[in-house]
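One structure below.
The chains shown are only part of the set, and none of them has been moved.
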């Protein structure tokens, strides 16, 4: 189904770590967040005004150029990780 | 009818769909693998069936929507070819941009499998000519993420253009919250694209085509398609 | 450093769950101290789960043969002949402990495991069922466990694409710390294309298929000890996570290579993963096996031989391939995106040899690994028989109407719709009878043949009298299949008990197994597969003995099957079987009188058979218009269920004078059914019954919108329905 990875990722000297965070756009209803809000209240966790749920992707990348990595990750987010109809994303290269 | 059923890894209602198409139209559909780049010659209906393509991982339909075969489907649709997406198929069509909007987690956050009633809003589409406008049909749903949403503008356009084809309703055709099991905006269960040749719907008409197994309310959709394509040919 | 030559201390042996005499057995068998990997292998093979060391001697007493049995216990699943060259492959298995630790993943991987057992044999799964036992509703963990387990069962089955069509759910405080998750899978194969685990031929490639191996489910006690690794965090026993997507691909790939004739033998990797699958294939084929662990696809870095041999990563298979088909098989697996690696070969030596990084990590006699496992005749005591409770001495509490309205809303008797609506029960387009009836019916391909299936057991009966309870579980299963018009063919049993080292628990086990054996013999209903789950107890408090029975029946023409819904007004309601008003261990006694007491109803197997055969004949000739078996809650609960299903009420005659009303309406006498027949046929049916020496009594007529009893307020069907449907959703929302 998927082509095999081009290289074995183990033992690579330069694996950069990055995180893509995907969140729902404002105004888009979030049934999960809503339900969690309610559940927290039922559990007696007080003071929660609102909850919105999103996703994070922790990604290891080959190479050592953070600039390049960012371009790559934006591409990944645009093309797959986020549904830009309803979601925003943010890319961070952590090191 | 010369139907092509797309098969993605993790799809699981392709057999149900194939059996129904054969039963109602009499002709055996082609099963088309996701890595193919072309539809079989002469295809006049593309069906994106239900299931869990790629496990519904990431987002339902997201990974399948980016398969090679979907480029061929886009081209086919652009030329006016009929495309039907059911359940995961609907999700795939939204993810691939062939239909607007998205399908979120059911409002109750649970997977729900049960019979629901649908109000057929229009009968003047190739998909619904087997029904009367306003008719209520009973078909099953089986999904965890069927809660249709889109931005206000899109919804207004869908409604204004009469592109909402099916709505969750009560047995007597009332649109009310108790019958909207997944919380979809305006109780939307199925929509068409602007040209009217691509339909996506969450319920499974293909599972209600035999009296012996339950009911036959889903048959109208496939009978209508058979007739439409038969005439066109 | 290889972790293999660790000094084997008594503490390490104990951490592996091996008793000193069991370790001695190992020393005698191999004539030297085992390596660490070998110790791990023995612990995996000789634990209760894999070796059946406490139960084996008793399981031998179960009847396992019939002309329609193709494969009895001993393979991945049982196989029965259903005619026309078709076979039904099925088994039930528990995933109790993992589901308590992590309900969603525990239940999900339980379903995944049992599906694998079925398609390993060459069958395409056509249905799943499950039997779930939870703690008391008021226990603080129960809601969370119900929610997770149900979502997990659904999550796996729905995604895999098999309809989950039946099962059972119960609540009792005795499951508070030990829930039970028993999953059953049913598949369809051609009788000429069943695949088995026994390898054949020397020098054949052994192929690893499916997902990669990780450190999932490696128990090995608190193996974190720095003795063989400093990185203790990485050794933490981890929970298995299910991947239904990969399993669906594995199914399609396996069926495809079987179809292409590539397979000599195949075995799924379940409990004890690579260890038990490899040794089983070799041992059953009288061959040795050599594995080269360097070839095993791993998900994590630096996995040791010990870890690889004990990993319980899901969605994996081991296969002996026809060498000339290797390339073809590999292409098929690659197409499905799955791992495919030749990891070993069969040898003539009957040794199990494991190599890793150029070293031999284990070298053991393959047959003895399984065959020489300890086998115990554990001491057992048979509990004293409880006295039968005289119905006349049980005071009625409140009116019959009050009792019915309360009973219908109790956790055990209420509607389980909240559960089964989370399961896709229609995928496949063959579900003739959905959940909610006596047995589910799934059409076989395009019909008209169909299979009926159900799971049953009444744990409170088993505890009160294990032998009668064991009989009853089988009888109720047989009755449920009969009630839809099926001919019951065979069962799978999943025996869940407490600690077998306690003689009273062993007594329950032995009693239940003997009861099951007795019922299977008389009803001609052999056991073809099963599973034993012991040690279901916490702090000396054991679960109720719970031998879940999963049964399969055959229907020649599914259009002739019966359902429990009342069909029309003015039909005659008949009870088949004798109503004496047995209240001991009844739901009425427990829920209305708060007494869990007395002997359970006795089961007369001959009567079961005669009454059931009579009912089936009325279904098959189209006389019976609705059929329901009688079980928990007795006559009035069953009538209410028929009324609710059909949205039609009934007018019921007064009970006979010699039975107290509450005992008549709620007693749980066995071997009974309710049927309806058109009024005009009632006399003829009664005459037929007399001729067949079956007791049939007319008790009323259908009609109206309520259950109407003399001297009671009317119980409207709508109200009953509302009460029955309300409890579980309200409870799960935190409102009940």
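The first chain written gets the first letter, and so on, giving A, B and C; residue counts start at 1 in each chain.
In this section, contacts are C-beta pairs under 8 Å (C-beta built on N, C-alpha and C of every residue); 3 or more make two chains touch, one makes a residue touch a chain.
Values in this document were obtained by computation on a predicted structure and should not be read as measured data.
This structure file describes a complex whose protein chains are present as A x2, B x1, C x1, with one copy per kind shown here.
Keep this in mind: only the chains that are shown with their structure count from here on.
With each centre defined as the average position of its C-alpha atoms, the distance from subunit A to subunit B rounds to 29 Å. In this assembly, the C-alpha centroid of subunit B lies 36 Å from the C-alpha centroid of subunit C. Mean C-alpha positions place subunit A and subunit C at a centre distance of 40 Å. The residues of subunit B that reach two or more other chains are 9, listed in rising order. Among the residues of subunit C, those touching two or more other chains are numbered 249, 336-337. Chain contact summary for the complex, subunit C toward subunit B: residues 151, 154-155, 158-161, 243-246, 248-249, 336-337, 420-432, 443, 447, 558-559. Residues of subunit B touching subunit A in their complex: 9, 58-59, 62-63, 66, 94-95, 100-102, 104-107, 109, 147, 149-151, 183. Every residue of subunit A that touches subunit B in the complex is listed here, in rising order: 1, 27-32, 35, 79-81, 83, 85-86.
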